[in-house]
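Omission of a single protein chain aside, the complex is shown with its protein chains in their original locations.
Here is chain A:
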Amino acid sequence: MGDIIYLVERSLTMLKHDLIKRNPLRLLDSEGSRILGEGEFGGVVARAGVGKTAFLVQVAMDSLLNGKNVLHISLDQPVKKVCLWYEEVFNSITEEYNFKNGNTLWEEILLHRFIMTFKSGDFNIEILEERLNDLIEQGIFFPQVCLVDGLKFDETVREILNELKLLAKDQGFPCWFSIKSHRDEPKVESGFPVSLAQVEDLFDVVFELAPSTNEIEIRVLKDKAGRFKDPGDRVVLDPSTFLMKKSD
């Protein structure tokens, strides 16, 4: 007897593959390799309102489509608002590529996402570890990629990042951060804003979002392992949807 081919499932898998393949992130990571390895840190730095969260959500979406569990940690934003970011990005993607069957895919990827929100003042790695243990021990969720949105890069951040690095290595997940810079914040020689420069050594990859008249350029500020060519003239964020796209 021949194998049964389930068309619905197959089309969904194809859809996912298609999305993964066509994701402009592929222009950032060379040859489809993973951008970050276990315990590694990546950052996206930009001023307020330029698209840091949208960038992180697109990284998350790529991991979710790959069937990876994404832990999204947001400081000072309610769960509902974070959910809205995902819905927006997902809807923009389905509209852009004119997908049908979006609902099934959405439900499937939701199973791989977990949102944790903290008040920024209350956030510390001890509590995070406690929460994670609750989830892992009960078999509810184990993160494979972690996003931290809204962490303040002030004088205390090194301690938090150091602890988080240990946790990330221990649990084996890479970590992405949004890093808010300020318009008049001075930059050090290497191009990092001062707030990031103090902890730059902990990061493996750093992208910068730089708004110009019509687009938001994505620049590589740091690439420890030399995985990327500067995508500046190839991948940008569309300011209306904050979706990554090839530059015209």
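We adopt the following convention: a contact is a pair of C-beta atoms (placed from the backbone, for glycine too) under 8 Å apart; a residue touches a chain by one contact, two chains touch by 3 or more; residues count from 1.
Here is the rule we use: contacts and distances are computed from a predicted model.
Looking at the choices "MoxR-like ATPase", "Transketolase", "ECF transporter S component" or "Elongation factor G", the name in the UniProt record of the chain not drawn here is "Elongation factor G".
When you scan A:L25, A:A46, A:V82 or A:L161 for touch with the missing chain, the hit is A:V82. Here the missing chain is touched by one residue of A:M14, A:I127, A:L166 or A:V194, and it is A:I127.
Considering the whole complex, the residue from A:F141, A:F177, A:F192 or A:F242 that touches the absent chain is A:F141.
By the touch rule set out above, chain A reaches the unshown chain at residues 7-8, 72, 76, 78-80, 82-83, 103, 107, 110-111, 114-119, 122-123, 127, 131, 134-135, 137-141.
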